[in-house]
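Every protein chain of the complex appears in place save one, which is left out.
For chain A:
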Amino acid sequence: MSQRRSLLPGFGLSLGVTVFTVSLLVLIPLLALVTKSAELSLGELWHTLADRRVLAAFRVSFSTAFAAAFLNLFLGLIVAWVLVRYPLPLKRAWDSLIDLPFALPTAVAGIVLTTLYSPNGWLGQFFAELGIRVAFTPLGITIALIFIGLPFVVRTVEPVLQDLDRQQEEASTSLGASRWQTFRRVLLPPLVPALLTGFSLAFARGLGEYGSVIFIAGNMPMKSEIVPLLIVTKLEQYNYPGATVIALASLVVAFVMLLIINGLQQWTRQRTGRD
């Protein structure tokens, strides 16, 4: 194989360009993040991270990203299911629209969601009547993150739904299983890995999301301040070590989360005996 592949030209050039670009844009910058953090003593590190405001920001970021990704599991599964399985007028248009959160600049999403969900906005007024404040609370952050994360779940579940063997469902129903049993025992197991992938992508994106959140969040320290905003605030105060340490911590935490979810995925795949 490698013998045959060496026929092709351009290996040195393409590898050179790739390694150069990746080093310049990704490797060296992330190394800078690590070395800048290493300049701090352990005590300073602890002092920065154990700060109440920092911990509160991590709590807000985690809980909202988790809630949004979790809700997106259901919203995304319903949308993907209907788009794949049911006849629907203008289906192609709806399907293209799913990617809107990828294509719409986050600042635009941020200001329009804030306007919609502010107490006198089109949607916010209904919540206001119920005594619920959406904009400028963690609930608003969650709404913004649902918007940002929805396509991740839909787009990971869609192809799996398409490849499902319909005969298994038919067999299950003809053997006397109810619709619910068929859903739980036949449909859901192969979907779980895709759902987990969608969840982890939406969650990771939610943890780092900035543009669509800062307008609707209200940004009150201890209550609705997210980690990325705290990094920006530290930068604006020229507290570079503080910003760097928080950034590194959030990267490490996000990375560990993804590792856990990957492990969970492997486990479900082995358990359900699918690749």
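Quick note on the criterion: contacts are C-beta pairs under 8 Å (C-beta built on N, C-alpha and C of every residue); 3 or more make two chains touch, one makes a residue touch a chain; residues count from 1.
Everything below uses one rule, namely that contacts and distances are computed from a predicted model.
Chemist: Looking only at the UniProt record of the hidden chain, which name from "Sulfate transport system permease protein CysW", "Glutamine synthetase", "NADH-quinone oxidoreductase subunit M" or "Amidohydrolase" is the right one?
Modeler: The chain we cannot see is recorded in UniProt as "Sulfate transport system permease protein CysW".
Chemist: Looking beyond the chains shown, say which of A:A38, A:L97, A:I132 or A:L188 touches the absent one.
Modeler: For the chain that is not drawn, the touching residue is A:L97.
Chemist: Looking beyond the chains shown, say which of A:L55, A:L88 or A:L188 touches the absent one.
Modeler: Answer from the full complex: A:L88 touches the omitted chain.
Chemist: Please pick, from A:T64, A:S224 or A:T244, the residue that touches the omitted chain in the full complex.
Modeler: Considering all chains, including the one not shown, the answer is A:T244.
Chemist: Spell out, residue by residue, where the missing chain touches chain A.
Modeler: With respect to the unshown chain, the touching residues of chain A are 1-2, 4-11, 13-15, 17-19, 21-22, 25-30, 32-33, 36, 75, 78-79, 81-88, 91-92, 94-109, 111-113, 115-116, 122-123, 146-147, 150, 152, 155-156, 158-159, 162-163, 166, 169-170, 173, 179, 197, 201, 204, 207-211, 215, 227-229, 231-232, 235, 240, 243-244, 247, 250-251, 254-255, 258, 262, 265.
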